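For this view, one protein chain was removed and the others were kept in their places.
After this line comes chain A, so read on.
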């Protein structure tokens, strides 16, 4: 048979690899900065773009979509060519993909810092960027499938199954969760409201972890780990079972982020049980990784690449066991809203994703530059710094989370809450300090890697086009008996469609009833739409990322009812586009904040939280006192809400600003009585109006 000569494209791999290192460092610095703000509120610099509420989305988006995203593309572009024995389908598309993705990252960083956000975790980017993501993702898809189709290898290797499932599921998640109605160029409202928005958001959020941080990285593991260890993959049948089980079950587990919330109980239970069933499929990946190293453990001792992989896979196993445990209701009652969750995700993020990325870069760069790594010793040091960093990062946060949950829930014998919320925060500040030390070590490790790789690159010569040869694919004629799964490995399109069907089932079964069956969200007659001023205030709340520290969801626990008031009901959130339940309580819950404090309290508290609550770690929001409400946007916002089904009377958009000013004036007078002078169109007025509204509607029913 005629053997064909061709070249692998290493240039695109190089570009993505550089981007991985760059954005990794940027994302980690953002994270460290945000972490420091938790014990040194002055670190916000009293500058809006660098406050926690804006920095935290920047950190999460940067590490997930910029650092891990580029890491995935690096690995996929390298391994796919070799597994398919073909150059990438189109160099032009590769280039478009690369620059498109970097453009999105830059746009994301800028808009997030400027406060343009949809207020939905890990999907904060505004609608124009959402569209750009979709387009670039399609470019990636065409390039990937083009390569698969012109492959010279009949069967698709397990890594490619994971790439395919990743591609199709991320597309589905992104599109469904990003349905939003634009108000202006950088402002939109989520199509969904309240409970439904929460369900869609966490279906997305959870599966962003599943299909962006897990399945593609598993694909990378299946390529780079056996390559680096030079050992055969442990079990093909385990690959098959854990692949299909993983993608089928993962998608159902989203509601475990919403246990004890106003989400219907049946959906919560599905989240719990599917999380438990997820343990084995997840561990299948870990076992296939670790057992592949059988007979190569002596190499692990010497090879930093394998060291990174071993810890990464182990962290993956730990996180995927811990996650299901946290999905049990009685564990979740303790872990949720605390730093336990943060510790958990960082075992996955720093351990699994970070170490896979580092291991991969240490393996790839010397190969693409045709030279050994500059210093194995330095890489080993990086490994130890990183590992110790993870430990010092995670343990204090587990401690903090557990301590805080216990303090929240402690009552005196007389039946009073024993601790003020603020006491529970100040108590764990030493843990926050320690955590940031762990994070710093990890970051220093990353710098060592950059230096090491830089030296390696300087030493070698880049092989932009790597020569390879293989016979073209003949028409398949063999009818020999094969393993049953082999037939689908020959049919990438069938694989794509099947994966889509498998992942669509779980989401559909959870979402459709929640949207269509009315009893899932019982209506409360006294719940009314926000006034224009409150709506503007809500948008400020979203802009400043208040949801990153404050929940708006009182769970049916004795301590929460005592601390915050009546537990939250599904019907209270029907006009919340987007929902703002939050996922972390660094500050207290705000679901029933309305009427708890006077207007002047809020004014002073926003100006400097430490005046009203000594020891508070909340940033000061001085600019809200000076900024003017963007009243020009009010009519468009009202119209958008009307389109979403919020029952403002017809033509209300025209008189909305008048209504807004009347309400604002009332607050201004109120503040004046407490010797506070403020213009009525200051943003603080709108925010106060919103905060004073929170959770009050339901009390009106009680009074009637």
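Here are a few things to note about the model shown:
Keep this in mind: a residue touches a chain if its C-beta (ideal position, glycine included) is under 8 Å from a C-beta of that chain, and two chains touch if they have at least 3 such contacts; residues count from 1.
Basically, contacts and distances are computed from a predicted model.
Here one chain is missing from view; checked against "Carbon-phosphorus lyase", "Peptide ABC transporter permease", "Cytochrome c domain-containing protein" or "ATP-binding cassette domain-containing protein", UniProt names that protein "Cytochrome c domain-containing protein".
Summary of contacts with the chain left out: across A:20, A:215 or A:272, the touching residue is A:272. Considering A:29, A:138, A:241 or A:378, the position touching the chain not shown turns out to be A:241 (whole complex). Residues of chain A that touch the chain left out of view are 79, 82-83, 85, 153, 155, 157, 223, 226-227, 232-239, 241, 245, 260, 265-266, 268-269, 272-274, 276-277, 279-281, 283-284, 287, 291, 294-295, 328-331, 333-334, 402, 406, 409-417, 420, 483, 555-559, 561-563, 567, 595-601, 604, 611-614, 673-674.
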